[in-house]
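Take a look at the structure set out below.
Excerpt of the complex: some chains, original placement.
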Amino acid sequence: METDLPEAELWAHRSSQTEPDGLDAFWAGTLARSRAAGGEVRLEPVGTVLRTVEVDDVTFPGYDGEPVRAWLRRPVTALRGDGPLPVVVEYVGYGGGRGRPEESLLWASAGYAHLHVDTRGQGAVWSRGDTPDSGPAGPQVPGVMTRGVTAPETYYYRRLFADAARAVDAARSLDGLDPARVAVVGRSQGGAAAIAAAALVPDVSAVVAMVPFLCDVPRALRITDADPFAEVVRYLATHRDEVDAVLATLAHVDGVNLARRGRAPALFSAALMDAVVPPSTVFGAYHAYGGPKRMSVWPYNGHEGGGVDDDRAAVDFVREHLGG
Amino acid sequence: METDLPEAELWAHRSSQTEPDGLDAFWAGTLARSRAAGGEVRLEPVGTVLRTVEVDDVTFPGYDGEPVRAWLRRPVTALRGDGPLPVVVEYVGYGGGRGRPEESLLWASAGYAHLHVDTRGQGAVWSRGDTPDSGPAGPQVPGVMTRGVTAPETYYYRRLFADAARAVDAARSLDGLDPARVAVVGRSQGGAAAIAAAALVPDVSAVVAMVPFLCDVPRALRITDADPFAEVVRYLATHRDEVDAVLATLAHVDGVNLARRGRAPALFSAALMDAVVPPSTVFGAYHAYGGPKRMSVWPYNGHEGGGVDDDRAAVDFVREHLGG
Amino acid sequence: METDLPEAELWAHRSSQTEPDGLDAFWAGTLARSRAAGGEVRLEPVGTVLRTVEVDDVTFPGYDGEPVRAWLRRPVTALRGDGPLPVVVEYVGYGGGRGRPEESLLWASAGYAHLHVDTRGQGAVWSRGDTPDSGPAGPQVPGVMTRGVTAPETYYYRRLFADAARAVDAARSLDGLDPARVAVVGRSQGGAAAIAAAALVPDVSAVVAMVPFLCDVPRALRITDADPFAEVVRYLATHRDEVDAVLATLAHVDGVNLARRGRAPALFSAALMDAVVPPSTVFGAYHAYGGPKRMSVWPYNGHEGGGVDDDRAAVDFVREHLGG
């Protein structure tokens, strides 16, 4: 059944999330500091069972220069043209990591260089990962939603979103990849990271945020009892005196606030029966988004959203804006 | 937690399933009749977003010549060598269908012709399908496990397994595919179909049955309460006087009985925490299997089994026996 | 808790379901074709443990003349008066069949001829059935809600509702039963069939639709996540491009549209805590109903509705309109 407002009301709905003071400075500082930390992008070819796609194991400097892993999948040389390849940087959903090299073959099979970015400190629930999170794990609810949540400076998603932005930097630095044609894409938490990357690196060429998580968090806490949002609720249920601090931290990473800073053409999707990411939170970010935008609404889907149909639309959308 | 016997006992366990009289005649007749029904294999190229893989929409004559759909995915011409391609015929798990052309890119990306066979009358729960089932739907529990289950002649899996065998025939008839190098593979219900295909077409080159379903059914009914096995239990709970007839029907499609007829090299997998397909039922089929065989045991997995690690092993195993 | 609008709003609520073009022609054609198919009504006495009620095993021609089973229960001869008996034709809820002859003794014990109609292709979940469904089972979700749902012509409920109308024809043809005094009754799916029968055979003498299913389907899909409505949702979740076709099919069998065509006195019931059949969907059909009508509202019941109290009211209502 529908989990949120009727579709007509979603189109009219605007989020009441507000911007914290110093939001731009916070992110500018985070990114500057991470870039200043230096570090190099390393590629190591990986042996796989594949014959149409080749894969490199990538290590790039993320938040504060900390090493983050990724796969770079590309069509084999015989299938590449002369010029550099357009690039799709993809971020992963909650609990997952970059997986195995043989997974997620769509983007490379569609002709793109595909930088599939690992998720720090996750990567053990539905797909494996290889990147640790460096941050201190204060008193928290299991999961990452409340790791360091009492201040923006220590919050987990500061580090994850800095990784996301630095992944674009990494992609642009690689031989054979076209720095002028980079798209950022993701589903759920990966969609949140895509919105964040588009806010922090506004000159990317396209954004695809499918059923993006972490938008309009105050509203989400009130209207869903599903994880990961509910991790925050459980935290506040015992740390009753930290409500203001926690909501202030979350405002720094909220997709509504970050979407305002995006400029690239964007494709969103939302599902009317999504109990994990209520569609009104996605619409909140969508309406706030600062660039040209389009929305796919899936009336009978849950958090899987459009699934492969979202994926096919994503390739078409990326092709429209990056060519390839 | 473990759902069945400890691993050491699984290696010693033998199924007590018995063969019904006339089993060979039943299947020989089914296959003969289906082949006699004729019908042609039709290919229609499909436009996709892909650049490394090309896809055809296949319709082939299945049980009694009824049209069954499949996708044929192949590396694009530039990546094929001179000779015909080795072929992997894949069957799908319970509730799913062949999906969209852009899904399941592993086998084609690994260099094989990949005939991804649709599942008659399923294909709406976790992936879409396009093939109807022709059979009469007698009084039954929702699902296909009890469709026509009162006699082997009317049972759903007679039709599905005939489709599976005829898919091998179809693959062998196509230009550019090597009829001497065909593997049959699948997971769960798809694994059951692979075992059945290997029994009905024993000269295939390799079989991969990952956490295969529908083996040692009498035992499965007693030790698991998960669907789809539990559909049969619910049926027998109201049709209390049909127990003998139903068990007799099921013996005709039981993986233990069919595995005895397989001759090609086979790779099985079983998971010790699998509540859907208890591992002892897989071992029952494994120990009965009539050809050279190997077993992967996943001690901490449920019905996902080895997941992508099973897939990678499957490609290696197929490469070992088909080349390519 | 209440699952839908407060009672006061239910009385004011009107469904927004609309009629598809050609609805009358569709059903007229269906019924004409079924009647034209001929077939005879056969009765075979059944031995039971009963002494006050005698039972016949009935086979009558349903949709397209296909044989449908039923029980005919009647008071033993000593208790019948001189004239023909008034008749109650009862339809069964989702998943059930006509059961055993010794079940459902109320109507015969109340003095009526009771034609208890089997449900094609169901009859294995909570009571047994004996009638197969002939239709092709296209890609579908387990259950019958999406069987053939892509077109009205192939949809399961076309066949079931034709059976329902033809059961009235059958009852009217039998010796000792009064063709001028026939009521159609049912609960849940059986209530939907009763509404359908009253639309297709408008000269029946009374209709009882207790917590009737399959009314205002578009609304139901949005507001309940319980099966069987949710079967349609799951189908549309993978077949995203078939929404329009599926909703058009469903409009042909929607109780709101069929209720408009009913003329006989009708008794409905609805339960405010019904999570399976939300009461607003029942009120949608009730308000649309074309004949004299009455509604029982059960404020603290779920889908069991008024249970035995509904049944007692049903007998009183039937007695009021059929005598006996």
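Which chain is which? They are A, B and C, in the order written, and residues in each are numbered from 1.
Just so it is clear, a residue touches a chain if its C-beta (ideal position, glycine included) is under 8 Å from a C-beta of that chain, and two chains touch if they have at least 3 such contacts.
Treat the numbers as computed from the prediction; the structure is a model and nothing was measured.
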3 chains shown - copies of the sequence in the complete complex: 6
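One rule holds in what follows: only the chains that are shown with their structure count from here on.
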Chain centroid nearest the full-protein CA centroid: B
Classification of the chain A:chain B interface as same or different, half of numbers criterion: same
Copies chain A and chain C - rotation angle from C-alpha fit, nearest 5 degrees: 120
Distance-maximising chain from chain C - centres being C-alpha averages: A
Distance between the centres, which are taken as Cα means, of chain C and chain B, whole angstrom: 39
Distance between chain centroids, defined by C-alpha means - chain A, chain C (Å): 50
Centroid spacing, where centroids are CA-atom means, of chain A and chain B in whole angstrom: 37
Residues of chain A whose C-beta touches two or more other chains: 309
Parts of chain B lying in touch with chain A, wherever the complex brings them together: 49-53, 75-76, 78-79, 99-100, 102-103, 105-106, 108-111, 308-309, 311-312, 315-316, 319
Residue numbers on chain C that touch chain A, as the complex places them: 221-225, 230, 233, 236-238, 240-241, 243
Touching residues (chain side chain B, partner chain C) in the complex: 95, 97, 120-144, 146-147, 234-235, 238-239
